[in-house]
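Let me give you the structure first, and then I'll get to my questions.
As you look at this complex, bear in mind that one protein chain is not there, while each of the others sits in place.
Note that the chains are named A and B in the order they appear, and that numbering of residues resets to 1 at the start of each chain.
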Amino acid sequence: MNDRGRKKGFGGGPAGAGRKVTEVEIGLLTTLSVPARGSVGKTGSWRTFVPVIDPGRCTKCLLCWVYCPEACVSRDLIIDLDYCKGCGICAEECPRDAIAMVKEEKR
Amino acid sequence: MRIKDFPEEELLLPGNAACQGCPSSMALRLALKALGRNTLLAVIASCTSVLQSPFPATAFDLPVLNMAFATGGATGSGLAAAVERLMKKGVYRERPTVLVWAGDGGTYDIGIQSLSGAAERNADFIYVCYNNEAYSNTGTQRSGATPYAAWTTNTVKGKREWRKDVAQIMVAHGIPYVATASLAYPTDLFEKFTRAKGIRGTRYIEILAPCPPGWKFPSGHTVKVARLAVQTGLWLLYEHREGITTYTAGTQRIIHGKARRLPVEEYLKAQGRFRHLFYPERDEERIAEIQRRVDRVFETLEFTHRLKQHIMDIEMLPPR
Partner (left out) sequence: MRLVETGNHAAAHAVRLARVEVVSAYPITPQTQVVEEISRFIDEEGYDCEYIPVESEHSAMAAMIAAAAAGVRAFSATSSHGLAYMYELLHWAAGIRLPMVMANVNRALGPGWNIWCDHQDAMSARDTGWIQLYCSTHQEILDTVIQAYRISEDPSVFLPVMVCYDAFTMSHTYMQVDIPEQETVDRFLPPFRTSWRLDPRFPLTHGSVIYPQDYEETRYSIYQAHRAAREVIRRTAEEYRDIVGNYHGDLVETYFMEDAEHAVVAVGTLALEARVAAEELRGAGYPCGVVRIRSYRPFPFEELRELLGGMRTVVVLDRAVSFGLGGILASEVKAVLGGEGPRPVSLIAGLGGRDVPYTLIAERTEAAIRGELSGEEWPTLALNERHLVSLRGLKALWGGERA
């Protein structure tokens, strides 16, 4: 059985993934989902190249923050490597070439 | 509006199912920053149905209603009518913005009837078409928005027809606000959403959304390709209010002669979906046809602009 959604990231709700629940507990069940970071797990594992910021060149223009499709660059320019998919837009768009995409050693 | 002033709050959370370099994620993130948390979002069948992640988790930190493919305009109408009732009853203190989010398949093709009906009724919501110029969610098939000569999985030698222009169709509906936007011009995009939010009635915003797997370019080039579309004149940035069209950002700079319009080749060459225009040999005819079309559009736009400037110069002369 495909157990992807249960193992990675978000589990089977507050009751926990594996525990069986009775019909009385469930009642109405429809496709309602709740917000979560990592809704498909740690998407950082998708990455081949990792962005590395050179603080010496960075002018804090925030373009990398604005362009990141994943909201993985904070306003203090810290990259959330748990979720960064390594798309490379930040490096491509940095007007000062202050971000390099570096081949990542597999963790 | 400066980038530094964009709100920090994220309403599309990281770790979702979107592809690397997804233009829809980027567009959603910016649009939701402009509209804020008090928003009811309806997602019409598209890549966005998938990128928000599967049950029972969601990347949206907003109330979201996913709906069937052909329902964009009707869903917006239903939500707007209910919001009207709930405002009357005092359930909401502040009127929430109704945002309908659809792709080009859901807008240009299967959903245009529903959208047109809602626009004719001037239903009170913002409709966004994030246009990735194909049915990307089903693996890139042609849509009414796919441009001439572009490869898709069912136009393997390039599309034979020219795309239609739904933004202009929406202008013809006489709705209070129509705008086009680009991911490469985030402040322009942000300001258009902010303005749309302040207007009542049907508002239509179309965002060109270069799709890395569908258009065949590296995931890091999403913004670059979006920018080239504007710089070559293939994507026009404008807004239309009260009968007047105002060109904005990169498009305005070209029309005003402040930026050079790049040859369409630079845009076409940046994407694998136009590769057959260059390899194994150059298809001069089709490249020239695309260039001719853009040239004609800009001849008119530039002429109109010069004419307006001329008239303004005459008006500013001291009376004789």
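Convention: a contact is a pair of C-beta atoms (placed from the backbone, for glycine too) under 8 Å apart; a residue touches a chain by one contact, two chains touch by 3 or more.
Note that the structure is predicted; figures quoted are calculated from it, not measured.
J.: I'd like to know which visible chains would be in contact with the absent chain if the whole complex were considered.
T.: Contacts of the omitted chain with visible chains: A, B.
J.: Among B:L40, B:A150 or B:V264, which one is in touch with the chain left out?
T.: B:L40
J.: Applying the definition given at the start, please give the residues of chain B touching the unseen chain.
T.: 17, 37-40, 42-43, 49-50, 52-56, 58, 60-68, 70-71, 73-79, 81-86, 88, 91, 96, 113-114, 116-117, 120-121, 123
J.: Go through chain A and note every residue touching the omitted chain.
T.: Contact residues on chain A toward the absent chain are 1-6, 23, 26-35.
Operating definition for what follows: only the chains that are shown with their structure count from here on.
J.: If you look only at chain B, which of its residues touch chain A in the complex?
T.: Chain B residues touching chain A: 3-4, 6, 8, 10, 12-18, 20-23, 25-26, 29-30, 52-61, 183, 186, 212, 218-224.
J.: What does chain A use to touch chain B in their complex?
T.: 5, 9-10, 12-13, 31-43, 46, 61-63, 65-72, 75, 80, 82-89, 91-93, 101
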